[in-house]
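With one protein chain removed, the remaining protein chains of the complex are shown where they sit.
For chain A:
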Amino acid sequence: MLRPALVFPPRFRLLRHRGPPAPEVPYFCIKIERSQPAEIMALKQISSNKCFEGFQKVFEHDSIELKCKMRFGIYLPPKAEIGKCPVLYWLSGLTCTEQNFITKSGFHQAAAEHGLIVVAPDTSPRGCNIEGEDESWDFGTGAGFYVDATEEPWKTNYRMYSYIKDELPKLIKANFPADSERMSIFGHSMGGHGALILALKNPGKYKSVSAFAPICNPVQCPWGKKAFGGYLGSDLTKWEAYDATHLVKSYPDSHLDILIDQGKDDQFLSAGQLLPDNFIAACTERKIPVVFRLQQGYDHSYFFIATFVNDHIRHHAKYLNA
């Protein structure tokens, strides 16, 4: 049978015929400026590196939700050059920036193979000059906890939940060959908590969810108590709205396949920060399908993530490419 010749989307074709674009002005930028008012979203490419025939790029943009400049990493698989690809969001843990995952986890090969766009945002607003934001590593900068803060002085900027849920996907959809119908989410530690709550609070929005050593029950752990107290105040019901273990209990019986890897030698596991057992018990009770793998000898590091990231990519690809 004759196969029709591959037709590139017009913008790609245009680009190729136009010659090399100015390095600091990426073509995405040009496109946006033409198609959408510049005042909404302007993307600035910080870096671009070819990786497994695709590109690992970092962009900066002015976030409306967070009212600051935010960076995110995005991996565009080779498949993105010929069509729309599903998007997998990665949420990093405490203290991380967009760089940790893209430099340490080695997810690129699997993502390239499965044709997934992987977006890795930062973990909190930065440079907002809020008093005390840089005081501790587990609160403020680098510790947004993926909640929409309700307490002063955080509530203006610390709206990571809405940023991840709405603004970032919109931005990705507008600027990249992303299939907004197909997206999944995963994360590590605090990011694992973020991934779980985003999936559990928005049934059907994400095709699948997985996590590495997630903070499963923040209401019960020191990190969670500190962060939630700071961002959400003292009302425990507000806390529970961002607690995976609590959210499971009210999760409608819609399909969600959860994969969790947990290092057995994770110091935060023994410190009672992660509390996966609570989450599993709740899921067992609520019949939410979870495969929880307690990995012998692994700790909380990116070495642990790098070991199992392919399993997670595959887990998501199964649903995203179905």
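The definition used in the following text is that a contact is a pair of C-beta atoms (placed from the backbone, for glycine too) under 8 Å apart; a residue touches a chain by one contact, two chains touch by 3 or more; residues count from 1.
Assume contacts and distances are computed from a predicted model.
Candidate names were "Ribosomal RNA-processing protein 42", "Dihydrolipoyl dehydrogenase", "PRKR-interacting protein 1" or "non-specific serine/threonine protein kinase", and the UniProt protein name of the unshown chain is "PRKR-interacting protein 1".
Residue in contact with the omitted chain (choice from A:112, A:164 or A:283): A:283.
When the whole complex is considered, the residue among A:43, A:143, A:244 or A:317 that touches the unshown chain is A:317. Those residues of chain A that touch the chain absent from the view are 255, 257, 259, 264, 280, 283-284, 287-296, 314-315, 317-318, 321-322.
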